[in-house]
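Heads up: the structure comes next, in structure tokens.
With one protein chain held back, the other chains of the complex are shown just where they sit.
Moving on to chain A:
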């Protein structure tokens, strides 16, 4: 039975990671197509990808959108969570619900809604509009993580800080946020990974400057190539790095 358990586990991992492994393996293909047989090891596709200005620009755009939109979503989510956890407001349950609701709406619907709205308001599509879309999808996540982390320990520390002469912004900056450093970092890194990988909103809300997933999609339209595998491997590497950093920096320390 023990052996069966191990086999089951191995199969599960293979199921999850085989596609990624294949993707990464054929990014090193010394040939024109990323399909078997493996014709030899080469780094030329990476060279090509790293030398592709459009791709590198898209990579930079993705990074910018991810970091800026996540930072905004985090600040807004944290402030909303703090207010709803600390102040008794009429209808606070409803407000909480409405804040979290966008989580249940598909990205496609959010993108279409934003597209219509920006069109009506005469806002030109740009990285800013994608960023706005990513704030919309990440704000509920940041809010939920921050709200769940608000506890009585912070509440009494905040009270003590006010008693010692801290203004409200100083309470947030010196006490609430540092005490919640781990959940805040978790929310930020998760938001960055979601924004980094996001395609539909980025596709519908950009025009000339595009993010990496959109650039990859346009590469795919011209057919399979080990170059797309190389890009995919790089994207995967960044995501993995983020998750590992999150694990090491935040969760390890929290323990």
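Keep this in mind: a residue touches a chain if its C-beta (ideal position, glycine included) is under 8 Å from a C-beta of that chain, and two chains touch if they have at least 3 such contacts; residues count from 1.
The rule is short, and it goes like this: contacts and distances are computed from a predicted model.
Visitor: What protein name does the UniProt record of the undisplayed chain give, "ABC transporter ATP-binding protein", "NADH-quinone oxidoreductase subunit K", "Bifunctional protein PyrR" or "3-isopropylmalate dehydratase large subunit"?
Guide: Options "ABC transporter ATP-binding protein", "NADH-quinone oxidoreductase subunit K", "Bifunctional protein PyrR" or "3-isopropylmalate dehydratase large subunit" narrow down to "ABC transporter ATP-binding protein" for the missing chain.
Visitor: Which listed residue (A:20, A:167, A:220 or A:240) would be found touching the missing chain in the intact complex?
Guide: Residue touching the chain left out of view: A:167.
Visitor: Consider the whole complex, including the chain that is not shown, and state which of A:39, A:92, A:116 or A:156 touches that chain.
Guide: Answer from the full complex: A:156 touches the omitted chain.
Visitor: Determine and list the chain A residues touching the chain excluded from the picture.
Guide: Its contact residues with the unshown chain are 153, 156-157, 159-167, 170, 174-175, 178-179, 181.
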